[in-house]
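A single protein chain has been omitted; all remaining protein chains appear in their positions.
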Amino acid sequence: MLFEHDVAVSFGDCDPAGIVFYPNYFRWMDACFHAFLQDRAGGHAALCTALGARGLGLMEARLGFRAPVSEGMHLRYAIADITWSKRSLDVTYRATEGDRLVLEGHERRGVFVDDAAGRLRAAPVAPLRALLGA
Amino acid sequence: MLFEHDVAVSFGDCDPAGIVFYPNYFRWMDACFHAFLQDRAGGHAALCTALGARGLGLMEARLGFRAPVSEGMHLRYAIADITWSKRSLDVTYRATEGDRLVLEGHERRGVFVDDAAGRLRAAPVAPLRALLGA
Amino acid sequence: MLFEHDVAVSFGDCDPAGIVFYPNYFRWMDACFHAFLQDRAGGHAALCTALGARGLGLMEARLGFRAPVSEGMHLRYAIADITWSKRSLDVTYRATEGDRLVLEGHERRGVFVDDAAGRLRAAPVAPLRALLGA
Partner (left out) sequence: MLFEHDVAVSFGDCDPAGIVFYPNYFRWMDACFHAFLQDRAGGHAALCTALGARGLGLMEARLGFRAPVSEGMHLRYAIADITWSKRSLDVTYRATEGDRLVLEGHERRGVFVDDAAGRLRAAPVAPLRALLGA
């Protein structure tokens, strides 16, 4: 695993069925990615300054929910793999609760810069890769 | 479209890059599905009672982000299609901001019941389909 | 009432006790304030540009919860009053569900600008008051 990020599931993260309200799983997946940026390169803000970018935004995000999770459990998110293309990177995640696999995830991200017309466009990601040493 | 659900994007839905923090898009996709349940069959709680279920939970969720969205914009989520399998349903979404396509989404959901051992399992979805008239 | 803002309560806004997870009430109170800014003066971003400010941030926030609210209900937030001091404004809210009073709220906000050292400080609010016509 390239990086691990732990999450404690609280009462308020769960819905009336008593299990995690699923957008929270995406929130934690994003937090895992940002903790990885912090660990490798001082965080998103520092990277944006270095890259002249507005943000490392999303093109796609996906989660498969393999087992239910409820209040009081501890999740370990892991970045399993990063695959680099010219203008995007694909990040693969897994999350476990103890020995149980609970999530399989994927994000496709880009390095978004403002063009001359003020519109966001995806720039080459090689400079990000170099800064992350990934 | 089978159903439409409008969302006003507020300041607090956006991140330091000034665009929507992406887990919120999933939150609104879920809210669209629940508004559909309300419209067709009195809502999630009533359906769970009728079906003897704990919840209409998620097996998979996915979004493709086609254009950035920021504070003050109005999104229209639409359920484009529902495909029924034996123990799951696939719901396809699109969201637009004016004429712009901004999101393409998908959820795979099941009807989850507690089994004798207290574990959640996916029950046949035909009774849900009948109640929704879908 | 100076302004009204409607909210539909969804399944995912509620906790395992089946009632709204309380930070969401603050999220909607903030959204009410931002909808008011939109209505009166084109929104937070336009106001910040006009005022040379980073944001109309919070000094205090408070809610009294007068009745439980659950999935499928509709809340009407209202700005009942705004009291202006030199460097802050006090905004009073009420929210109702049909005829029931469900929330009484208060926010103290300031107009925050970056000083020469890059620290946020509260500027006089008279220019904001003029722009809002309040």
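Residue numbering begins at 1 within each chain, and the chains themselves are lettered A, B and C in the order written.
Here, a contact is a pair of C-beta atoms (placed from the backbone, for glycine too) under 8 Å apart; a residue touches a chain by one contact, two chains touch by 3 or more.
This structure is a prediction, so every number in the text was calculated from the model and none was measured.
Shown chains touched by the hidden one, complex as a whole: A, B, C.
Note that of A:H44, A:R62, A:R94 or A:R109, the residue touching the chain absent from this view is A:H44.
Only one of the listed residues, B:P16, B:G52 or B:P124, touches the absent chain: B:P16.
Counting over the whole complex, chain C has residues 15-19, 21-24, 26-27, 30, 44-45, 48, 54-55, 57-65, 68, 112, 120 touching the chain that is not drawn. Contacts to the hidden chain, counted on chain A, fall at residues 8, 10-12, 27, 30-31, 34-35, 38, 43-45, 71-72.
Although one chain is not displayed, chain B still touches it through residues 11-12, 14-18, 21, 23, 70-71.
Throughout what follows, only the chains that are shown with their structure count from here on.
For chain B, the chain with the farthest CA centroid is C.
Because chain A and chain B share one sequence, their contact can be compared position by position; here over half of the interface residue numbers appear on both sides.
Mean C-alpha position of chain B lies 28 Å from that of chain C. Chain centres here are Cα averages; for chain A and chain C they lie 30 Å apart. Chain contacts: chain A has residues 15-18, 21, 23 touching two or more partner chains.
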